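Notes for the one structure printed next.
The other protein chains are all here in position, but one chain of the complex has been omitted.
== subunit A ==
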């Protein structure tokens, strides 16, 4: 049975070019980039080349890139640093629809006495800019707002929001884990102070991430020890994966423009096919302003985990914001914040595509998805 992978917001396939680039650093090129000898030095050069690739993808300078272990570490480090470098400020701003890597960290500081503004969203998951403007204050240490939402794909107005924060002298961090590699980001014009990203969302392996820290922004290390990463993060670098992320960044830079068009076309075809064939279904999020690869669809009166298991039997991999999938008992905090009705929220499915998604994949899903919903609705007591 063929696997049709439509869960690319969870993780992506490692690109063959990335895999090939990593292999030498798992065998012959095992030197420590911090070593003084030539053997280690060549590895250090490769790490710096990867840093440059990533910087190019972001419109940043290489010395503004800090390699981390993952997006969550980048988020944690950014928020930690903002709090530690501004002890006099006791207010934080974020949204109700952040990834837990931000939300749980902000809640941690809230438990330690920080005042937090959680910005709400409307029924399409959009932020209210007036509410945001009113929340900004002299006491605000950091604004942390995701670039794009992982569940529904909404892209937030980071340009305007970071400008507004800066007008009040407030640091701005964005979790861009879902955005980097999917849509262009040019940090030479986008005034965010810190930006988190994760390698495995752009066809590099899991276990590598990065944090962009704008020149001049005070930074306090989250992980202390040796002098790696210019003293901003201790620990020997994860060389093979850094190399891999560098190649992944180069691939994204070279092909992003055509890929995003191609992926969006497939996504739109998939979405239209499903909506057309399955009654009582609806798309969640801001259709006009979202990631090109993400579609979040809710099906009335069926439950998400049941949908996923039936899709899995067909070889289709997706994810759901339903309660039962996660082990929590309530549906996704994002869908709840958007006010998606319960009879739809429990039956939500996220389909996320990548450069490797094919037209045949989409056709297969469109053909088989309706039967899954029909089967479950036939069992449901709410079908009438």
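The definition used in the following text is that a contact is a pair of C-beta atoms (placed from the backbone, for glycine too) under 8 Å apart; a residue touches a chain by one contact, two chains touch by 3 or more; residues count from 1.
The definition used in the following text is that contacts and distances are computed from a predicted model.
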| item | value |
| --- | --- |
| Chain left out of the displayed complex - its UniProt protein name, from "Nitrogen fixation protein NifU", "Tryptophan synthase beta chain", "Glycine cleavage system H protein" or "Nucleotide excision repair protein" | "Nitrogen fixation protein NifU" |
| Candidates A:4, A:310, A:353 or A:373 - the one touching the absent chain | A:310 |
| Per the touch definition above, residue among A:302, A:316 or A:362 touching the missing chain | A:302 |
| Hidden partner interface residues of subunit A, rising order | 301-303, 305-306, 309-310, 312-313, 322-325, 327-331, 342-343, 346, 378-383 |
